[in-house]
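Provided herewith is a single structure, encoded as structure tokens, for subsequent inquiry.
Every protein chain but one is kept in place in this view of the complex.
Letters A, B and C name the chains as they come in the text, with residue numbers starting at 1 for each one.
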Amino acid sequence: MAPPDKRLFRCGARCKDRGVEPTSTPAGEAHDLVSRYREVRAWTERLAAPLSPEDQTVQSMPDVSPTKWHRAHVTWFFETFVLAENEPGFSAFQEQYWFLFNSYYEAIGPRYSRPMRGVISRPGAHDVGRYRSNVDDRMSDLLDRVDEGTLAKIAATVELGFHHEQQHQELLLMDIKHVLSLNPLRPVYAGSPAAATPATPLSWLDFDGGLVEIGHEGSADRGGSFCFDNELPRHQQWLASYRLADRLVTNGEWMEFIADGGYRRAELWLSDGWGRVNDEGWCAPFYWSQIDGVWFEHTLHGTWPVDPTLPVCHVSHYEADAYATWAGKRLPTEAEWEHAAALQGPQEATSPPRGSDVSTETWHPRAAGPADGTLRQLFGDCWEWTSSAYLPYPGFRPAPGAIGEYNGKFMSGQMVLRGGCALTPPGHARASYRNFFPAGARWPVTGVRLADDGGR
Amino acid sequence: MAPPDKRLFRCGARCKDRGVEPTSTPAGEAHDLVSRYREVRAWTERLAAPLSPEDQTVQSMPDVSPTKWHRAHVTWFFETFVLAENEPGFSAFQEQYWFLFNSYYEAIGPRYSRPMRGVISRPGAHDVGRYRSNVDDRMSDLLDRVDEGTLAKIAATVELGFHHEQQHQELLLMDIKHVLSLNPLRPVYAGSPAAATPATPLSWLDFDGGLVEIGHEGSADRGGSFCFDNELPRHQQWLASYRLADRLVTNGEWMEFIADGGYRRAELWLSDGWGRVNDEGWCAPFYWSQIDGVWFEHTLHGTWPVDPTLPVCHVSHYEADAYATWAGKRLPTEAEWEHAAALQGPQEATSPPRGSDVSTETWHPRAAGPADGTLRQLFGDCWEWTSSAYLPYPGFRPAPGAIGEYNGKFMSGQMVLRGGCALTPPGHARASYRNFFPAGARWPVTGVRLADDGGR
Amino acid sequence: MAPPDKRLFRCGARCKDRGVEPTSTPAGEAHDLVSRYREVRAWTERLAAPLSPEDQTVQSMPDVSPTKWHRAHVTWFFETFVLAENEPGFSAFQEQYWFLFNSYYEAIGPRYSRPMRGVISRPGAHDVGRYRSNVDDRMSDLLDRVDEGTLAKIAATVELGFHHEQQHQELLLMDIKHVLSLNPLRPVYAGSPAAATPATPLSWLDFDGGLVEIGHEGSADRGGSFCFDNELPRHQQWLASYRLADRLVTNGEWMEFIADGGYRRAELWLSDGWGRVNDEGWCAPFYWSQIDGVWFEHTLHGTWPVDPTLPVCHVSHYEADAYATWAGKRLPTEAEWEHAAALQGPQEATSPPRGSDVSTETWHPRAAGPADGTLRQLFGDCWEWTSSAYLPYPGFRPAPGAIGEYNGKFMSGQMVLRGGCALTPPGHARASYRNFFPAGARWPVTGVRLADDGGR
Partner (left out) sequence: MAPPDKRLFRCGARCKDRGVEPTSTPAGEAHDLVSRYREVRAWTERLAAPLSPEDQTVQSMPDVSPTKWHRAHVTWFFETFVLAENEPGFSAFQEQYWFLFNSYYEAIGPRYSRPMRGVISRPGAHDVGRYRSNVDDRMSDLLDRVDEGTLAKIAATVELGFHHEQQHQELLLMDIKHVLSLNPLRPVYAGSPAAATPATPLSWLDFDGGLVEIGHEGSADRGGSFCFDNELPRHQQWLASYRLADRLVTNGEWMEFIADGGYRRAELWLSDGWGRVNDEGWCAPFYWSQIDGVWFEHTLHGTWPVDPTLPVCHVSHYEADAYATWAGKRLPTEAEWEHAAALQGPQEATSPPRGSDVSTETWHPRAAGPADGTLRQLFGDCWEWTSSAYLPYPGFRPAPGAIGEYNGKFMSGQMVLRGGCALTPPGHARASYRNFFPAGARWPVTGVRLADDGGR
């Protein structure tokens, strides 16, 4: 096979790879790269371990991809963008995989397009495992043997591959949660949920406005850390003073919204949102269902009564906005969120570290701890809807070349979310990270932090 | 679990169980029943053996059911209709299976409805195997131990279960053929296709008309063999003299139709058919595709160049009708077909007997043998579209009671097919057998036998 | 304009022209033809007279055509099939009308296709009137002046034009009834409904079976009257003895069906019908609505409380079949209906003659008169659903040539109705007339006559 045309790379609407500036990654030493490579790759396999071949095959709606597709697609990334161009005597593991696991190809025809991923039973889960092992061996070999010049050249792409795979680790969990939710046997992915904790009151934190800067500080080659290009450039923005809730909206508070007719009062809703409420019969968050008058919630830990102290999750932007209107508040802008989060300092550590046994981990947002004058639950619980549409930053220019060609493509019709969630791999998110989904999306782990104008 | 309400039994649009008159089956001895039970049940498992858990999970379109669903549904039939009412201390293997594998429930809600069968990853293929074994053991015990009176009572239902399972054996193969057809890896279900044989010319056989009788001779308790109730009552019909082609239309002949603009000439088509041609871009039989100017056909033996001597298959009624118009002929009525087939005597023997290794069998229509003055290919190659709508016979009355309640339900909007096909289990079809599909269906193994008025 | 290609003529799914055998019409004298021409054409304009330009413009669903389209289309027929070929120095009134009013063109693109007829505001109702006058003048001139040879040649086409226009007279009323039904102002097309009359009991009439003949006796050139080719050939059919109700099912009887859960009991319905009941929320005949617990019916005379003595109308085949099942009866086959109707002698006279003022006529089925040992309400009230699919008669062959090319096109997926209705022009229907609609159609004036097997 000729080296695949990198111009064709696009990860698809769900994958949302934004590329990096090609020279922006620190030329880490080969040893470190190999070690991080192994770590990232092993984590994907641990996440898939509890899932049967049948589980890994199902695509429960067009937005969802099968587990084995995720496992293969991230592998295809390394094979195509690293091995094909750098491995001596490169030969594809399986030529047809290039079509099956290349998300770009969804665009050119219905047959192997995104909604058809669930009909491709072969290669099976075990075959995908062999594909992964093969590419892992070849990647180790390559990274062990390349000269320093080549290493410097490919390090940024390998680094991008790590972050790409981490995105798919989160998607894999989001997607399998949806798959299992449709099964009346109420299957469980892992252990049991965290024990309930007492509710803590919501406090408001005040932030001065003024001329602030947002966006990532700069890319790696200028001494910064990794970022996607949609976080660039860092730029000035004028903010009026504002206030943010110090924790997320809870399930208990959401039940009050429901009890007060929240899903039946047109005046609370954006017009498009009200259309969805009626067309799709929304009356509670996505994974809630009522059994004999009691609300239950589908989680990766099984189906449990809704815990009122936990943050509400799996609500659309429309629901988040209607809730804020009902509460007499509003959602934060992404600039307000980032400015406040940055003031608080690096928060990545608040993401739960993960052990090697996924079945004993918690895969659900946790209750807020006691109020402490800081923004609680910034990372690691729920992605937080903002009131900002996903648009390019002033001065944004797509990176030259192949990967960059598709950078801004999704900057239309979607809303920005900030933070991170219980399914986000540790270390993946940051204050400047811009996640995005259409306003009606409900299967990501999304929650609500209220905001208000200052001086009220 | 309380014994399930038999009034709820309906096998769904695809399954099309038509019930039997409850007392119509010969009270075979228990030993024979057990032995036939084992035979039928084992054949289903042999058919599934080449299929991976992933293969068995996929539902490639709403009309298709996953292999493991077929395997479980036919088992549910015996558990529900035989064990639940007759097994002492009956307890369901798994209560939820009743919902998952009861095709009636497709009607009551979207969640576990027919189009959602492909999202239910659990129980997996192996779990279904355990369900089958459990029911098989309990069925053997029951049949071994029941007194003669009970045996007489349940024999008809068990017999119906055999024919029901045989229908699903054919559906299982039809469905997995569709699943595998969408996979660009071009998977193979079994061995290789039969070797090509020389084409033989088409001859016409003449049949006198007059007042004839069609329909099954009568049910078992009157000394006849098994039949579905839609084959009853036997009744008189007036036929003008007619002619039938002595073999099916071949791929080679179909290529002439294509070459002569068959799919582009509106005047050849029924109005609804022409709509489908245009809306769905039909330009050849369902499983044909053109690669570098050569027609290939997807089969259960893989993808092969179209063999011009084999009968054309996987064409809709609309295509069959358009072909007949193009050829200056017509399709036979079901009465003409049955009358002619009955004159020729029992044809079931023309279905290929099957060995125990499905991978060495032929799962595709075979070429016609040399002309011999008889109707060749009547059974065992392609179901043959007739020009008759699927309607009740004069005097048809649904059987009293539960199963009979749903007998005539599908007698609307479908066309009758006669004969049998390469996927039909040996001994399942007969001259009076009425198969039926909507005029646009293309995934069953359907072919064309031409007819003409007599005296031309 | 070159004479339009007659091969393109097709009147569309609604118009359902079936053509005639070209030489099958009596070569009436020119004078008679002109006089009948004037009569038929004038009746169309009288029917349109109560309708405003706005009324005449609306297309309320894809099956409905605007009044002014009907008026123009039937005019186009005479211009295209008579004038274009026979008028010396023919020149089209307006070239573009050929596209706008040629129902064939619905097939070739979305822009001027059937569902778009309601967006063509020009030519307006008045312009269509000028088109009609122009063609009428030219037709009179032509018929006055042609020699006998030409007259003989075109008489059959002119005759077909009459029957074509009569079909559209009925469609015009069916369609405007639907248009007005959607208007909350409850508009009235004409006068007031007929006064209520006492209900009369239903009696059963017995008919012997045997070898009978159905189909039209033969076309005009063999001394018969006009018929469409789908009524040919007359042929033999074997009937078992049967019984027919001597009147149509009434609104009062239908209310009992509703009260007994008729629309909620799956076991009464064909599978496809049950799907429609649920998908479209059917709970009563098409034009019924309940206001404060009382059933009202939209008619061309306005909205009135449902009169229990009138025949039920605007029910689909599915509803008719479910009602018959509920009543323990069945629908008649078309052969049974025609055989019985023919025995009773010509019935066309039962259609109400019409005066010149449409606003004082009754445009709704009337109550059955007193029982008199005959089949009451055979013509002129409701088209009667049969249990027969619309298929070609044995020996049916499309007429050679242009018009005949499309004859059998609609013989797929529809059910036969027999009789005639309150909107059918007097003299249009006959015992052998085969009307047809899809089983789900509810906007034609359709009713139910029950049948039963003999000897019960």
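Definition applied: a residue touches a chain if its C-beta (ideal position, glycine included) is under 8 Å from a C-beta of that chain, and two chains touch if they have at least 3 such contacts.
This is a predicted model, so every value here is computed, not measured.
Peer 1: Looking at the whole complex, which visible chains does the left-out chain touch?
Peer 2: Taken over the complete structure, the missing chain's partners among displayed chains are A, C.
Peer 1: For the chain that's not shown, point to the residue among C:V119, C:A196, C:L211 or C:C283 touching it.
Peer 2: C:V119
Peer 1: Tell me which of C:L100, C:L202 or C:L343 is the one touching the absent chain.
Peer 2: Once the missing chain is taken into account, the touching residue is C:L100.
Peer 1: On chain A, where is the contact patch with the chain that was removed from view?
Peer 2: 7, 13, 107, 211, 235-238, 240, 266-267, 269-274, 317-318, 321, 333, 387-389, 391-392, 394-395, 405-406, 408-413, 439, 453
Peer 1: Going by the touch rule given at the top, which residues of chain C touch the chain that is not shown?
Peer 2: Touching the missing chain: residues 52-60, 68, 96, 99-100, 111-112, 116, 118-125, 179-180, 182-185, 187.
Note that in this section only the chains that are shown with their structure count from here on.
Peer 1: Could you draw the chains as nodes, link the ones that touch, and say if you get a line, ring, star, complete or other?
Peer 2: Looks like a simple chain-to-chain line, open at both ends.
Peer 1: Please flag the chain sitting at the greatest distance from chain B, going by CA centroids.
Peer 2: A
Peer 1: Which chain, with its centre taken as the mean C-alpha position, is closest to the global C-alpha centre?
Peer 2: Nearest to the common C-alpha centre lies chain B.
Peer 1: Could you tell me the distance, in whole angstrom, between the mean C-alpha positions of chain A and chain C?
Peer 2: Computed value for the inter-centroid distance: 60 Å.
Peer 1: Report the inter-centroid distance (CA atoms only) between chain B and chain C in whole Å.
Peer 2: Inter-chain centre distance comes to 39 Å.
Peer 1: For chain B, write out the residues touching at least two other chains, lowest number first.
Peer 2: none
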